[in-house]
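Read through the structure below, which is laid out as structure tokens, and then see the notes.
Here is subunit A:
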Amino acid sequence: MSDKLHKNPVVVEHARAALETFRSHSKSLGYATILTTDGFEVASIAGDAQQTRRVASMASSMQALGDAVARDLKMGTCDYIIIAAPSGYVIQLRVPGYDLVIAAHFDSAETLGKALSVARLAANDMAQVSVAAAAA
Partner candidate 1 sequence: MLAFVKARYTVGLIGLDIVDRAKVNIILEKAFADGEASWLALYNDSCDLIITSGNLPVEAMDEQIVARIVDADCPDDGPFLLRRPLSHEAIVSLLRNAEAQLDSSAPAPEYGRLKVTGVTEVQPGEERAVEMAEAAPAAAPAPQMHPQFAALGPSYQQQIAAQQAPRPYPPTQAQRGVAASANAGSETVGESWADISIALYSILQTRVPTMARINLPHAESILIDFPGRRFQCAGFPDSIPLQPHQVVLRATLAQPGQGLPQGQPLERLLWFIGTRALGAGLAPWLCAEDRCRLVQWPNFTVLDHSIDHMRMTAAMGNGLLTAEELSLLSGVPFQKAAGILNAFSLMGLLHIERQPAPAPRVPAPVAGTGVGTRSSGSLFGKLIRKMGL
Partner candidate 2 sequence: MAEHVILFAGPMCAGKTTAIRSLSEIETISTEAANTDRETADKDTTTVALDYGEITIGDEDKVRLYGLPGQRRFDFMWRILMERAVGLVLLVNNDAADPLGQLAEFLEEFAELHERGGIVVGITRADIAEGPSLGDYAQTIAKSTSGAIIPVFTVDARDGNHMQTCLLSLIANIESRAALAYQQEQAA
């Protein structure tokens, strides 16, 4: 199932659609990327190609470091990671049931709570991709 998700056209198409919906839910969304947990970009909105690829790699490292900390403290796996900076946030979270992560950058106009809830919606949306079709 985890084989080459980023090259599976069904998964890529579904990811694009999920990100478009995501954008329509939040005006302050800067850019967003769906990536595999080992750091390959599946689909992105906004951002230039080089940047989104780089963000995909970094987000996968972040996610794994988050997991490592959570595991060490016996907290289970890491659900999401928030990076807050003066001019915005980055939120990243797992897509339930898949070796996928969604990473999104919001400007500071958004409240953290709102940002988190739309990001979670997008992750759930992505999780609707058919397993059978994705495996094809």
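In picking the candidates, the idea was that all candidates are chains of the complex that A comes from, given by their letters.
In the analysis below, contacts are C-beta pairs under 8 Å (C-beta built on N, C-alpha and C of every residue); 3 or more make two chains touch, one makes a residue touch a chain; residues count from 1.
The structure presented is a predicted model; accordingly, all values stated were derived computationally and were not measured.
Note on this complex: subunit A touches candidate 2; the remaining options among 1 or 2 do not touch it here. Interface of subunit A with candidate 2 (complex): residues 2-6, 36-40, 53-54, 56-58, 60-65, 67-68, 72, 99.
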